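Of the protein chains in this complex, one is absent; all others appear in place.
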Amino acid sequence: MFDAPSSLSPRQIWLGLLARASRERLMQLLDSAPPLPGFERLREPECGMAMIRGRMGGNGAPFNLGEMTITRCSIRDEAGRVGHGYAAGHDLEQVELVARLDAVLQDEVLFGAYDQAVLQPLAQAQAARRLETEARAKATEVKFFTLATMRS
Amino acid sequence: MKYFAPGFASPTDAQGCFRGILQALSTPGVVVPFTRPVGPPPGLSAAAASVLLTLTDSSVSASLPEGDDAARDWLVFHAGVRLAAPDAADFVLARDHLDLRQLRQGTDDAPEDGATLVLDVASLEAGRLYRLTGPGIETERRVMLPLADGFVTAWRQQAQTAPRGVDVIFCHEARILGLPRSLKIEEI
Partner (left out) sequence: MAYVAVKGGEAAISAAHSWLAEARRGARDVPALELAQIKEQLSRAVDRVMAEGALYDRDLAALAIAQAQGDLIEAAFLLRAYRTTLPRLIDTDPVDTGAMLISRRVSAIFKDLPGGQRLGPTTDYTHRLLDFSLETAGAAPAPVPAAAVESIEKMPRVTDLLGAESLIENDPSGDETPRDLTMEPVEHPAPRDVRLQGLARGDEGFLLALGYSTQRGYGQNHPFVGELRVGEVPVSIVPPELGFAIEIGDVMLTECQMVNQFGGSKTAPPQFTRGYGLCFGHADRKAMAMSLVDRAMRAAELGEDASAPAQSVEFVLSHCDNIEATGFVEHLKLPHHVDFQSELETIRAMRAEARETLKRAEALGALKRDETKRESETP
């Protein structure tokens, strides 16, 4: 999904960004955003597992590779918006923040402020990190010299 | 998915309901109250909602009547249960009498695969008087049961194919009554 953002809905994109952000980072970014509304929990933050599936040969039939920890949480905020959070790992506070942000980002009016304060910085940082990995990997690319080059 | 509401307030509430279901099936014919049932979605009694949420998870299937969209949303959200047709599901919720023979019966090797019918009824004290005998009852127990016509016949037929069969849990408000398939039911 790194290279096909245009085929995803805004909500798919922001849930992916938020899931990858640590609790500390989210709280830090929320300092520059309007305070999140009050909420009730529809489903308490809980930690469980997702079974990761692979494909035989990389693109064949699926098989179960092994499980990973995931957290999830669902809330309804004061304005009646329902937000869902899912994230890899076991940080219950982080996934509750994801759910609360998911709720408020669905509001057209409020979207802008949270997009600017939280989503844009996350998108930039995550894209930069991926590009840095690519840059480092590319620097380890073997440049084979052809015989012709060596002779000259 | 449109309907969202909380599930059990705490895991101990769910455990309490599990205990109640265990009691109801172990002492058949005795009405067992749930002291801390779950807040039900529209259309379900607290008892029926508690039974379904306590007993189902992503490894089983459940059938809920057409039109019970809120209840389906709620159960799938909290339990991750798979929805299935009444003749294929592990747990079947109904309000009216269903022909037991149309539900999953299990096999001799896996009798536990027989369906559990959760009947959400208008009253537990209506209907006729029946004599219950069998496991969980020392001599006999006489109870009023809201059984539809043909239920006792179907129940007798079911006993002939034991251990295959269906177990039934009656629900009303926050109380349940269990009829495990090993029970003998006779009209008085």
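Annotations
Here the chain labels run A and B in written order, and each chain numbers its own residues starting at 1.
The definition used in the following text is that a contact is a pair of C-beta atoms (placed from the backbone, for glycine too) under 8 Å apart; a residue touches a chain by one contact, two chains touch by 3 or more.
Predicted, not measured: the structure shown is a model, and the values here were computed from it.
Mapped onto subunit B, the interface with the missing chain covers residues 1, 4, 57-59, 76-77, 80.
Across the interface with the omitted chain, subunit A contributes residues 1-3, 9, 11-12, 15-16, 19-20, 46-70, 72, 74, 84, 86-90, 130-142, 144.
Operating definition for what follows: only the chains that are shown with their structure count from here on.
Separating the centre of subunit A from that of subunit B, both taken as means of CA atoms, is a distance of 42 Å. Of all residues in subunit B, only 4-7, 77-78 touch subunit A in the complex they form. For subunit A in complex with subunit B, the touching residues are 40-43, 74, 76, 82.
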